[in-house]
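Below is one structure, written out as structure tokens; the observations come after it.
Left out: one protein chain. Kept in place: all the others.
Every chain is named by a letter (A and B) in the order it is written, and numbering of its residues begins at 1.
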Amino acid sequence: MLKVTAMAVAAGLFASSASNAQSQAPIKVGAVLSLSGPAAVFGLPERDAIEAVVEEINRTGGVNGRKIELVLHDDKTDPSEAVRGVTQVTRDGVVAIVGPSTGSGILAAGPVAERLRVPLLAPAGTASITDKKNSFYPWVFRVAPSDQTDIHKILADIAKDGKRRIGVFYQEDAYGKVGLDYGQQIAKELGLQIVASVSAAYTATDLTAQATQLREAKPDAVFMQISISALGASFHKAARQVGLDVPLYGNAGLAQKSFLDAMGDSGNGVRVLSIGNLPYEPIDPETKLVTLLKARGKTPQGWGELVGSNGLMAIMAAIKAVKGDLSGPAMRDALETICDFPTYSRGKGCFSKEVHDGWGEDVLVITEVDRGRLKTRP
Amino acid sequence: MTYWRARSNTLVLLACATLAGAVAARDPAWLDIAIAIVINALVALSVGLTFGQAGILSAAQGSFAAIGAYTTAILTVRLGWSPWLALPVAIALPAGLGHGLARLVTRLAPLAVALATLTLSAIIEIVLRSWDNLTGGYVGLAGIPSVFAGQPIAFYGLAVGMLALAVLAYENLMLSRFGRGLTTIRGDRARAIADGIAVPGLLSAAFALAAAMAGAGGWLYAHYFSYLSPGSLGTELSISVLLMMVVGGARHILGPVAGAVILGVLAQLLPAQEVQGLFYGGALIVILLVARNGLLGLVRREGTL
Partner (left out) sequence: MGYLAELVVRGVLLGAVYALLALPMSLTFVTVGSIDFALGAYAVLAAAVGSTVGGLAGIAAGLGAALAAAVAMAAIFAGLKRAGVEEPITISLASFGLAVAIGSLILSIWGTRAFMLHSFDDVWVMLGIRISPQSLINFAIGMLLLALVYLLLYRTGLGRMMRAAAINPLGAELSGIPVTTLQTGTFISGGLLGGIAGLLILFSAGLDFTAGLSLTLSCFGAAILLGAHGPIRAFLGGILMGVVEALSSGLASGAVSAIVPLVVIMIVLALGAVGGVRFAGDRP
């Protein structure tokens, strides 16, 4: 009898000390982002924001009394490196991962996340990452608006201005091609007509021929499905030169300082979709993120920071929603229940079993180029 | 015994690969890198065969690998075949293409061949990314069934086995009169014709074998990474394996393999992706200036394979 009681007491003490130990240990969160290579222009701001927010969370006491430990890995804009990154940070004991930064990285890492049972919070617009046909669908949660949402917002703005005939200029890659396909579907829904679509390779030396082809189709507006600044600026110049004098709209990939600098003053009036307007006209709660970034000596670059921080804040919300021990599968289940949780971007983030696309049009803004800055259009 | 002594390259490869596997097995990340290196080595071996022995510089081996990879991906994902059934097709299709192509390129000057194959590689990449219905276009094909899923060591063993078979085939070729024929062709084509060697046929066969090796590498890639996009294997790989061949030594059978190992390991140790090109370009220039026969050329006697 005494032996049983002693053992029970010992077990109780052991259990409480174990849970105490667990409640002291930091929660590990992974981030597999493009810190080098072409996608670094988005990956680096994502990382900066995540680090700033983690520091702030730890400064104010952590989550559930525990600090957050960030495990970072560079996916080098390479899908196989992204897979390696996910494997490595999972081995280090993370409960969830923000990343990889690129669509192809997410598609490559999806099966691995499914096998290792750790959820990915994906900051990319590529549609197929949350396709229900993927066997890894339960493990991928999108934290940026999808490309479809982006294009719908732009085309709706064009329609609002009374324009009906649209020309599309797109880059020769997945982003461009798939964007064109969405554009065609969405244009039909909105009663717009795509009168011409012309593409160019990243390395095209001159775009006047493409601009001329678009001009001949007599559009009321031209929409650029471009994420490379040189291509966007070159097209803008070519359009002005050949007499394609219609409003130009750029997708979110062009909301970069490099694009604005390259166009110079001649770019005034070009409209660019953006996720929030962190660098030029931040509103609450974006302003809080600006403060955090500036405190670490970082200047807001564009929307990478917002997307990265949304991913981290979703993880925080999920941690609070988990009852019991934290693990990859528990986090995954919790992520499907969170909605309208605190973030640093405008708009509302919401996940459910059926919907793994967390954010919608309310986080997007149409901006207009004005003397090297992006002004939010009302 | 003398059979194996003459085929020492295969034995050396198997020994080194087993040792490397034992070391890498402790860490999944290193095992993953090792598998990637073996796949690269297979494709690099194919360039070594055509350039090192026949003097034909093909900058399209990455594309042959891509064709092998897409073949198996389409057969297994869209038609539900088993990966093992798709393997012979993934090897045969590039081989057939290589055979046909050889007639076109092997009569050109080395520089022209290199440029023609480079251009061809670019064309194949454009076709792969535009044929949406077949190849998935830019988005590529995801969910390719894994072989030995969840057992990377078994996959590593498979990959090493296929590389060893390729090296064995290469050694057998060079030991035969066909291999001697290739060496003669590289040195003096007129003499080869005078000797009665069927030059176009032999070159086509060598090209086909090389394309088959590359296709096998593609098959391994597809069933390991389970995701294929037009950029995965292609022009960039063609150029990387060229570099591996030059660094390791084009004339030596294991040269490209050595190059693949060296560059694969170094790529992991380099800090940032931006400076990698600086390093690779510099390495290429230094090797060409200082050790034209590659690192294996420094180590082994002139004339041995």
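Note that contacts are C-beta pairs under 8 Å (C-beta built on N, C-alpha and C of every residue); 3 or more make two chains touch, one makes a residue touch a chain.
Quick caveat: nothing in here was measured; it's all calculated off a predicted structure.
Trainee: Which is it among B:20, B:38, B:54 or B:295 that touches the chain not included here?
Mentor: Candidates B:20, B:38, B:54 or B:295; residue touching the omitted chain: B:54.
Trainee: Can you name the residues of chain A that touch the chain not displayed here?
Mentor: 38, 40-41, 172, 177, 197-210, 212-213, 216, 228-230, 233-234, 237-238, 240-243, 258-259, 261-264, 266
Trainee: Taking the full complex into account, what residues of chain B touch the chain not shown?
Mentor: Touching the chain left out of view, chain B contributes residues 54-57, 104-116, 118-120, 122-123, 126-127, 129-130, 185-190, 192, 239, 242, 246, 272, 274-285, 288-289, 292.
Following the convention adopted for this analysis, only the chains that are shown with their structure count from here on.
Trainee: Using mean CA coordinates as chain centres, what's the chain A-chain B distance in Å?
Mentor: 37
Trainee: With touch defined as at the start, can you tell me which chain B residues reach chain A in the complex?
Mentor: 28-29, 32-33, 36, 137-140, 142-143, 146, 149-150, 225-227, 229, 231-232, 272-274
Trainee: What residues on chain A touch chain B, complex-wise?
Mentor: On the chain A side, the touching residues are 36-37, 74, 76-80, 83-84, 87-88, 91, 104, 107-108, 110-111, 115, 126, 128, 134-135, 173-174, 177-178.
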